[in-house]
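Only a portion of the chains appears, each positioned as in the full assembly.
To keep things simple, chains are lettered A, B and C as they appear, and every chain counts its residues starting from 1.
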Amino acid sequence: MLQKDDSGYIFYPGLTAFPATLGHEVARVVVDAGKAAINKGSGKQFQVGDAVCAEEMIWCSTCKPCADGYPNHCERLEELGFSTDGAYGKYVKVDARYLWNIDHLETLYGKEKMFELGSLVEPTSVAYNAVIERGGGIRPGENVVILGGGPIGAAACAILKRQGAASVILSEPSASRREMALEMGATHAINPMEINAAEAVLDITNGVGAGIILEATGLPGIVWPDVEKIIWEGKALNTTVVVVARADDRIPLNGEVLQVRRASVVGSQGHSGHGTFPNVINCMATGMDVSPMITKRIKLDDVYDNLVTLQTDRNEVKITINDFE
Amino acid sequence: MLQKDDSGYIFYPGLTAFPATLGHEVARVVVDAGKAAINKGSGKQFQVGDAVCAEEMIWCSTCKPCADGYPNHCERLEELGFSTDGAYGKYVKVDARYLWNIDHLETLYGKEKMFELGSLVEPTSVAYNAVIERGGGIRPGENVVILGGGPIGAAACAILKRQGAASVILSEPSASRREMALEMGATHAINPMEINAAEAVLDITNGVGAGIILEATGLPGIVWPDVEKIIWEGKALNTTVVVVARADDRIPLNGEVLQVRRASVVGSQGHSGHGTFPNVINCMATGMDVSPMITKRIKLDDVYDNLVTLQTDRNEVKITINDFE
Amino acid sequence: MLQKDDSGYIFYPGLTAFPATLGHEVARVVVDAGKAAINKGSGKQFQVGDAVCAEEMIWCSTCKPCADGYPNHCERLEELGFSTDGAYGKYVKVDARYLWNIDHLETLYGKEKMFELGSLVEPTSVAYNAVIERGGGIRPGENVVILGGGPIGAAACAILKRQGAASVILSEPSASRREMALEMGATHAINPMEINAAEAVLDITNGVGAGIILEATGLPGIVWPDVEKIIWEGKALNTTVVVVARADDRIPLNGEVLQVRRASVVGSQGHSGHGTFPNVINCMATGMDVSPMITKRIKLDDVYDNLVTLQTDRNEVKITINDFE
């Protein structure tokens, strides 16, 4: 948001409708709930004191994509913290339909960490939507490759490990991010600046390759030769490449690779619908701990300074505000 | 609705909230549309004069099933003509989200038949939801079996013929209904009172059997031996039995048949969601004419008398009111 | 096969093991069958006099892809007429497992046309594998776009019309091929040299777009802007692009189109497995007549001359040898 383009204007290319309070990854306590504020998970009214997290996509529920069950492609989308007031404030008002209860995270993690994990449900759901809903998931015992160890790539490591992958191989230049991904579920983390990623994958998997390859670098032009080498030389048929990172550059796709190896490429966006939020929360409640993604904890007053820092500091992943009572 | 149970009370077992005007299969002209009355199909506002048909299921759009794309299983369902005022009146008020444009039916059928077909979109969509959405459809060249030639069974014949079935075999005791189904797409119509349905199917299909078997009789206990014989003796694996008719009696399921023949049984209810309404309308617009289902045309004033008649007369299928301008 | 590359060597890039008699699209009569020559379709022994057609892919049945049901990706593939002796001779020897009975085509078409259609089962199955098995097919009422009106593209028109598409839109520069596709099932055939294909598709479909787009031109770099415009501007989500034509040039894929429109790209090769051959034959037996694809009928002795002609004549599609008794 602070980043500027060449003409000095806001660089962020997504949907915005300012002025709006920022903040879109949030877990908080319900302080007021109307009679119609039904908790979708239980079918009952939300109660004051319920711990909840929020979807960021404010889908309309009645356009054709929403009515057909594809809220991530809502034709009248609003976005919490971008086009409506978000979570960087004492209170935030969200329609009940975008809220999910997280109270059952407390048993395993305690109250404070419950809210931290709650704030990570949104980015984790972006990864879940990518590999499970769009990528179709894997069968236990298959291998996966994650290209890029940012929040989405790291969360994908946790999710696919949870889904039973034999090898979860991350390719990521940053040592600290590789470290983090290994903590979160990656079984192997390689540095593509030092070794060839495709050869490493073929070596680790005994020449099998991968069921899913997640493009989460935003540099598809750079990683694509590796993607195709894994598919072409691996024995596995039916590899699905999921493109989740946004990118301007074109992918130099070789159709023959898809033909000969029975492979496919799909795009993924969003985190809503398909039961994703409750599934992610249930995974967390039963042991999937993605908190290594949080590299720093700050107070609400420190947000601006940290946004400034984040523009240049590639070592921080998630900076979490935790001074709410 | 007129039928009474043993205690003299209304027999109809479904959802009702009377007093409510009846009438739930309807195509009419828009006479007034608010600014928020968006046509999901086009993304634009409905206009006075648009020809439309309506879903009967008034799904809430925000409960978990609705939000996940399963409006047929809405937790707060209302039903047009059962719990809200329906179409047996000069005007009927329906939220735009349940309406679909049918103007493109005029080219092929003319104005009057356009509305008749429009009123059949709802029951045809029940059949479409059963065989396409729940049954998973077939591949062109496979065979299907439809048990029961009422409106849903007959519409299923039209839909599966349209989807490219090699043989569409209807089993139905009534000669007039067999006749109707043959007009609508069935390639074979057999009388199960005269010949064994399973043997007929195996004979017609050269021993292959069927990809989909639709139970639309409401008498599963009676037809199930035929269902299992087709699956057990047919060479086809992976048969899906779709149970669409409601019934009180239990199905005496032989698990071994499902095991040895890799078969499955699914239930189907409703007609909303999954792009079903627009797909059905597009099929009609390009030649799928289900109007043989209409066996009688009446005026609005004659509704009561005809409802009385329908209780005993099994020859009528759809009686359509067509005196609206 | 006659075409030469720059060094004067055979141009054909696929698998060959010469010397081998050519001829790989074939329907003939069984003149001898061993005891183990079981007809997969019936489970019984082939009989002298049976009319049959043959798969071209000689899959091994026991490598991992074959054992997992993907014979089109057999690791020890032989090809009839390329690496083993094919059909340009008085007799051709084929293992029973690659043969399918076509006798039931006689009822509708008579004996001579039965064999002509039988010889077209192979290329039609390539199209069927592309749009039905790999593309996942469509639901009745959806639209499809076929880019390229050669044998595969034309057969795809017939198959998708058969599967119930509302609009089957072909884009093809050759007038005679457009003509042929319209005969075979296309509902619209446009000349991309005269009008913009994407705009035509959006116009014909009222802005909806397509469920499947088949790339059958071999010039993906040229058609891709149209492919992406149809997806990007069409209201339909979940479009699947099937790349069936082989091509050397890279596809300039825009990942964002796949992301925002929930689309995917798959590759397709081959025609074996998945029940494709019998499904295609059953479609033919019940009305799907792809014989307009045959533009010339010759004698076996005229094969060489016609192969010479075919190198330059783009008007012929299939030239069929029909002098076998």
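To be clear about the criterion, a residue touches a chain if its C-beta (ideal position, glycine included) is under 8 Å from a C-beta of that chain, and two chains touch if they have at least 3 such contacts.
A quick note: this is a predicted structure, and the numbers were derived from the prediction, not measured.
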Subunit count for the whole complex, all chains sharing one sequence, 3 displayed: 4
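Assume only the chains that are shown with their structure count from here on.
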Chain-level touch network, classified as line, ring, star, complete or other: complete
Equivalent-chain rotation between chain C and chain A, CA atoms, steps of 5 degrees: 180
Gap in Å, rounded to a whole number, between the CA centres of chain C and chain A: 40
Distance between the centres, which are taken as Cα means, of chain C and chain B, whole angstrom: 35
Numbers and ranges of chain C residues touching at least 2 other chains: 235
Footprint of chain B on chain C - complex, ascending: 42-43, 104, 128, 132, 137, 139-142, 159, 162-164, 166-167, 187, 206-207, 235, 275, 278-283, 285-286, 288
Residue ranges of chain A touching chain B (in the complex, touch as defined): 38, 40-41, 43, 61-64, 66-71, 75, 97, 273-275
Residue ranges of chain C in contact with chain A within the complex: 64-65, 68, 70, 72-73, 134, 215, 220, 235, 237-238, 243-247, 250-269
